[in-house]
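All protein chains but one are shown in place.
Order of writing sets the chain letters: A, B and C. Residues in each chain are counted from 1.
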């Protein structure tokens, strides 16, 4: 598996036009360049139809944005974990605020991902929910207050207590789970604050994908990551 | 757009292991060979992560098995029509029995597919539902009694009245919609009967994907298609 | 069955506090009084837990706001059509914009409601969808542009073409289905316009439930209904 280390930035391409197809590939290459130049950990979470292509063109890890809680078989129109893996993904987002699933599905996806050596980043909307997710033993849990997603108001600045509570409850229920956070993050100060509050990385979407100069923003964030790598 | 003509066979790869990744590509190549050898219309409906790759390797049309009723934007983990199209798909299944969606979503997907020149094959479980779907003007409507899907008992032999009623109601509500059928079809006699009953093609999955010799079965079905092409 | 005649007003109590429990009963009694005073057709669509109680206290028909597409059996937490009927409901809303269901479910609910002599008012968000619904033969179909629901801007004034197209397409596909409309209706002019455009009634919620004086508004609307009853 392509290695993932902390602190970590996961760039979620969603279904933004600038994250789709040719444009998505260009953006993925920018993420790849910055990650290699600074030797920091950046992951791109791309659309299903782009995974194989993008994974073959860059070195950093490629994630799916969702997989379904199914096994191989009669499941028309579903996303099979094994297919995502064969296409080159090394991890997946799970239960994103825009793709919420049942508790039973979350548990099955985490279990099957582990069996298939696929990294899981499960999203939570509150610290309480982060605790429940930690109990299911994913690789990481990203707390994202939904009202801040896409707002430009960062969770780390506007609701630092959401982050500190999440870090604490995840530590309590399952210290093996990496606490991440997201929502509204647009600049390197937001990232720095998030790491200071105890997270091991961030989940970002529009802040990079819709930026005028994504490379510049990622470079500044990479410098923050570097600083926290050295601290350890 | 890669041309679709009638009668038509749509092979649905579902998430069968034999329809996934490398194996899926092999199977798609078999479908491609038979279609070109006999000059008949065969389409493969493959998993999202395989669309781009398979579409670049074969000449016949590649379909998605599902797209979401969304526009470009903040939709983590969803299937965007534009992405599917850019990846090389020329059509999509909609509302398959294993991926049922709301009426509102069906209507929006049909409309957006038309605007983007993507072919739609919308699935119905009963003739009554086929009528409702015809009213929404997709390119085709495939009636599939869910209890026969994967059963090996073909709809054309076991429930011919389901087909004749569907053909009639689709003709009544919207004669521009091509009536198809599926469920339990495993051999060329099933296909012949389906076409005799007035359909313009069939939707098949396990009958081809899980067959010991998919090529042989497709060749026999292709001969039936040829016969009906000549009739016209 | 308590009789339903046209033109018709269906008052949807949703889960508004003023439509719940004791307050819901009071509001239902106001609807009952106006209907009997003016001898016009008014129906109340109330919450499940209130159906039996309200139905025992008023004379006009009581509807459910939703039933599930199930049969008696192992369905924890679902709404069974037979239970709703035994509790005193004589009809149900289906596929409301706030409770959208699959096409297959709509078809099954309409069929089962017919077998159990329960009236169905199925909601559509566009004229095209109204046509598809008409093909399924409910008792009535209410077109409601979702963006106008609760807006105070009435569909009949702001988007009259949505109504005329819906009336036309329903007439074309199934003239036995009564065309209704809703969304943003707040006063008797809105109702008059809706009936002039060819509908046989309206679906209203906040316009009555959240009104300062629901009785006064209903009385004015009842006068409009009377005028159209006499026309026939």
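Worth a mention:
We adopt the following convention: a residue touches a chain if its C-beta (ideal position, glycine included) is under 8 Å from a C-beta of that chain, and two chains touch if they have at least 3 such contacts.
Every value quoted in this text rests on a predicted model; they were computed, and no experiment measured them.
Within the entire complex, contacts from the absent chain reach the displayed chains A, C. Across C:80, C:158, C:211 or C:226, the residue that sits in touch with the chain not pictured is C:80. Among C:33, C:98, C:171 or C:219, only C:98 touches the chain that is left out of the view.
Residue-level contact of chain C with the missing chain is found at 12, 14-17, 20-22, 45, 47-53, 64-66, 70, 72-80, 82-84, 86-87, 93, 96-99, 149-150, 205-206.
Residue-level contact of chain A with the missing chain is found at 95, 100-104, 106-107, 111, 125-126, 128-129, 131-137, 169, 173.
Note that in this section only the chains that are shown with their structure count from here on.
Contacts between chains trace an open chain of neighbours here, each touching only the next in line. Centroid analysis (C-alpha atoms only) places A farthest from chain C.
Centroid to centroid, with C-alpha atoms defining each point, chain A and chain B lie 35 Å apart.
Look at where the CA atoms of chain A average out and do the same for chain C: the two points lie 45 Å apart. The set of chain B residues touching two or more other chains is empty.
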